[in-house]
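Sharing a structure, written as structure tokens. Questions coming.
A protein chain is absent from this complex, but the other protein chains hold their places.
So that you can tell them apart, the chains are marked A, B and C in the order they are listed, and the count of residues begins at 1 in each.
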Amino acid sequence: MVDITISGLSKSFGRVNVFDGLDLEVKDRTYVCLLGPSGCGKSTLMRIISGLDSADRGEIRFDGKNVDNLTCAQRDVGMAFQNYALYPHLTVEGNLRFPLQAPMQKGRWTQQEMRARIGEIADLLQITPLLHRTINQLSGGQQQRVSLGRSLIRHPKVLLLDEPVTHLDARLRYAMRSELKRIHNVMETTTIHVTHDQQEALAMADLLVIMREGRIDQAAPAMEVYGDPATSFVASFLGDPPRSLLEVELGETSGAPVARINGVELKLSGKLGAVANAAPGRNAILALPARAFTAAQADEPGAVLDGTVRAHEMIEGAQRIVLDVSGQKVNLHSSAIRHVVIGDRLRVFAEASDGMLFEGATGLRLSAN
Amino acid sequence: MSQSRAARRAAFILISPAVLLLLALNVFPIGFAVFISLRHWSLSIVNPPRFAGLFNYQELTLDDRFINSLSVSATFVLIAILAELVLGFALAFVFNSKLKGLDTLRKLSLLPVMAMPLVVGLVWFYMLNENFGVINWFVTLFGAERLPFLTDSTLAMLSIALADIWQWTPFVTLVIFAALQSLPEYVFEAGRMDGLTEREIFWRITLPLLRPAIVVVLIIRAIDAVRMIDLVFMMTKGGPGGATEVLPWYLYTTGFQSFDLGYAGSMAVVMIIIVTLGAQVFVRQIANPEKGR
Amino acid sequence: MAQVQLQDVHKIYPDGTKAVRALNLEIQSGEFLCVLGPSGCGKSTTLRMIAGLEEVSSGIIEVDGQDIVGTPARERDIAMVFENYALYPHLNVFDNIAMPLVARRTAKPEIRERVERIAGTMGICEHLTKRPSKLSGGQRQRVSLARAMIRSPKMFLMDEPLGHLEEYLRIELRREIRALHEATGGTTFYITHDQEEAAAVSDRIAVMTDGVLQQVGTMADLIDRPVNRFVAEFVGEPPISMFNDVAVANGQIRLGDYSVALPPALNRAVDASPPVSVGVRPGKFSIDDAEAEGLSAIAQSVQLMGEWAAILCDTPAGPATALAAKSELPSEGARVKLNPDPEGLLLFNKNGRNIVSAEV
Partner (left out) sequence: MTSVDFDAGAEATPRSSKVVLGFSDYARYLIAVVFVGFSLFPFYIVLSTSLKSESDIFAWPPVWLFDVTWDNYFSALFVFGGTGVLPFLINSLIITALSTLLAVGLGSMVAYGLTRFRVVGGSHIFFFILSTRFAPPVAFVVPIFLMIREAGLLDTHLALILIYTSMNLSLVVWIIRGFFEAIPIEIEEAAQIDGYSRLQIFRKVALPLVKPGLITTSILSAILSWNEFLIATVMTQNTAATLPVYLAGFSGSMGLEWGPFMAVGAMAVLPIMIFTLVLQRHLVRGLTFGAVR
């Protein structure tokens, strides 16, 4: 129930700079996913928003009000931890009651109101039958729910979730994702969800924030981040299998824009051609989805890349091959299965029409203008 | 490294009382002991304490009783520790099995560890009595003459060591047993998969992995044995003829029977130095992250 | 390179737990076989019996035609990679890798040469003098792999070797393990609970639960032709939709408010073994708008997965999960119709067996 504005946030641990001058704007009631490889700073960012850690510089505003000097509780945030962090010496009910009995909440709720709240949250999370159990009598999924319940019991303005679904098995994971969205909608919170699982982030986020090495590469709706990545990192990070990144030189052959790689020329048509035309002669990164590559017969002519098989595996009925093309990694994905052995040489066609171009030095998306 | 003021205050409230108490009763006394040792300070003379420089320390180097007490202490520590270590190590392996009832026996064998040392001295004094002691009864069962356990200078030392061994061997056993139990099963499995024989596993894996525990127990026992006094108090009072006059006993009698506090202080300082050196090794062992676990 | 045959192997612990029951399994020479199952299904026990770390209660384990039950582990010439790496904490990396050679009294210079060679292959040369505690999880598992590889054993056993690693490392290392398997041509018996890993790394997959082997086959077999409900529900992501208490009449099967005509092959099987539940893989549903024919459904949750999205629905027959292309996603809360592909129906009888395979 709050807009969050983060501006110029910097944090370092000793000599390690986690991030430097981070900006992010989150609108009220948005479901935000922070996604990135481990060590990208996503957890630190969430901990600073929660108030458990403080930033070195910069500020965080809730609804325009600076919260830097407020404690976690004063900020009115709820947080569910990756390892649940339930109080093992209390029952489920005791865990749910604990936040309501905090000294700073004293007198805010009568016993009756507390009971009503616990009942309400327990119903929402379907844990009413568990209320009198102790924590170690619960399964992982149940502990998860209790932990969520505890973070929601005060109706916090901001809900922080640290890898909340990661430990669950597949069936529960899908169900819990839809559950979390439902709770988010019912409670009308602003939710920030940290994860390293791109599938989870894509599945849940209203606003998907991709972080890398302490920077935000892109913050946009999930579909947009997936279909329209802002940097080469995002292009290669999302997707299963991920897009391949090829270092190319942009040029022109008989008036048509091309990308050159190892003396092979890939034609760039349509929009991509316009992009290439705007930056002739530049070094660029061409991101191509796995299905853009098809294996070629030995002597087939055309624009083919030559590579060595580094790995191959079968996933969901399709074959994946990781190819080394003069030091660059190319991911193939094809449902036509062929017998390959690691170390084999393989020639592949590359179809560039589905590709995207990024600036070589910065990794930023190139556009036609 | 920012920490809120509230957190700093909480940390101060939590930490300072204990630290203050230790400063008062541990750090200050060390300095005070040095101060005392540099003075003629006797409770039996009316004269007020006066500065003596290094006199007390010089006297220590010439004092045969002091030299003797050092060697008696060293002998005692060596005999007791060696026996405890060898016995304890072997017994730990005896108990390291899932055989029925062995665990109960192991637990029972622990009882001496926490017994009041004074009572331990009392009962061994009683049992070793030349005239009616039950140990001598066992000796006569084997057809030998009764032995003057507490009045012969060699036997007296062995008697005190025996009482100490009785009390502390179970502890050594327990430590090595616990270390043995905490060795992860997988290293042995890996050893078997790698093709090692059981004997090779013992020498190449078990023993090296037990080494830290052995070192730890050795140092703890050594430091505790150096300061042992209760057994001597009960069993021999340092006799016969100084044969069991360990350093703590000499220090104690100097301070509280002869009331020569200055001289006792100088012994205290020497003792603190000895023990500190030993403790150093221990702390390094504990602080060492590569304990092999 | 070895061929392994387990015949009617049982494992019963002293407390009465039946960890493995009547297991018959053949691992072909040079094969990479994965055992997949939930924790406690007996897969680890099976591996440890092959290793010789666990005694066999009854049954025969043959390696190349020779019964090895009773042979001590160290004489079986089998290498093992443990989930927790099982490195010797008091030895540095070099000595860890060298241990199998030391046990075989290999000459010092040869040990050095071979350790350095394998360390080069595994990319851990710069760590040879370090203790395991100074290494990251990925590096430790590389050391552990190197130790297994340094001699050429008859067979490799790997007990969830990637279980403790981070996602990206798992993908990287599973590819390396596969590459090593192909390079050495060894026989590999590999345990995991991660089906994607199993599919990616292995030639065949064996699914176990409660100590009983359920099915052996390729991933496609397990997805398209599961022998029973357990395999159908355990394998496949997003999970299969399972409808219970279904009824068949006149060659039609009733799902909530919709009836599907059974294809002839299924229809024939139905008479011999009446089904009580129906499973439909997410990809076998097509999603149509509310006016179309089909099983009425409300799209509760739309979970984007890239080019596809999983649509979690409520239907009169129970919850269902379907796949929709990125370009034609229903909105959350929308009313839709689900149309199962009749060829993709998986029918299970009251014993939970697939009626098609039950008949065969």
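Note that in this section a residue touches a chain if its C-beta (ideal position, glycine included) is under 8 Å from a C-beta of that chain, and two chains touch if they have at least 3 such contacts.
Because the structure is a prediction, the values reported are computed rather than measured.
Engineer: Considering the full assembly, with which of the depicted chains is the omitted chain in contact?
Structural biologist: Over the full assembly, the chain not pictured touches A, B.
Engineer: If you put the missing chain back, which residues of chain B would it touch?
Structural biologist: Touch set of chain B with respect to the missing chain: 1, 3, 6-8, 10-11, 13-15, 17-19, 21-22, 24-26, 28-30, 32-33, 35-36, 90-91, 93-99, 101-102, 105-120, 122-124, 126-127, 131-132, 134, 137, 140, 166, 170-171, 174-175, 178-179, 181-182, 184-186, 188, 198, 201-202, 206, 212-213, 216-217, 220, 223, 226-227, 229-230, 233-234, 248, 251-252, 255-256, 261, 264-265, 267-269, 271-272, 275-276, 278-279, 282-283, 285-287, 291.
Engineer: By the contact criterion defined above, which parts of chain A meet the unshown chain? Give residue numbers in ascending order.
Structural biologist: Output for chain A: 50-52, 71-73, 77-79, 81-83, 85-89, 98-99, 102-105, 134-136, 150-151, 154.
We adopt the following convention: only the chains that are shown with their structure count from here on.
Engineer: How far is the middle of chain A from the middle of chain B, if each middle is the mean of its Cα atoms, in Å?
Structural biologist: 59
Engineer: How many angstrom lie between the CA centroids of chain A and chain C, rounded to a whole number?
Structural biologist: Chain A and chain C have C-alpha centres separated by 27 Å.
Engineer: Provide the C-alpha centroid distance between chain B and chain C, rounded to the nearest whole angstrom.
Structural biologist: Computed value for the inter-centroid distance: 57 Å.
Engineer: I need the residues of chain B touching at least two other chains; which ones are they?
Structural biologist: Not one residue in chain B touches at least two other chains.
Engineer: Of all residues in chain C, which touch chain B in the complex?
Structural biologist: 51-53, 72-75, 78-80, 82, 84, 86-90, 99-100, 102-104, 131, 133, 147
Engineer: Which of the residues in chain B come into contact with chain C in the complex?
Structural biologist: Interface residues on chain B, with respect to chain C: 184, 186-187, 189-197, 200, 204-205, 208-209, 211, 289-290, 292-293.
Engineer: Write out the stretch or stretches of chain A touching chain C in their complex.
Structural biologist: 37-38, 170-171, 174-175, 177-178, 181-182, 196-197, 199, 202-204, 222-223, 226-227, 238-240, 310-317, 320, 322, 341-342
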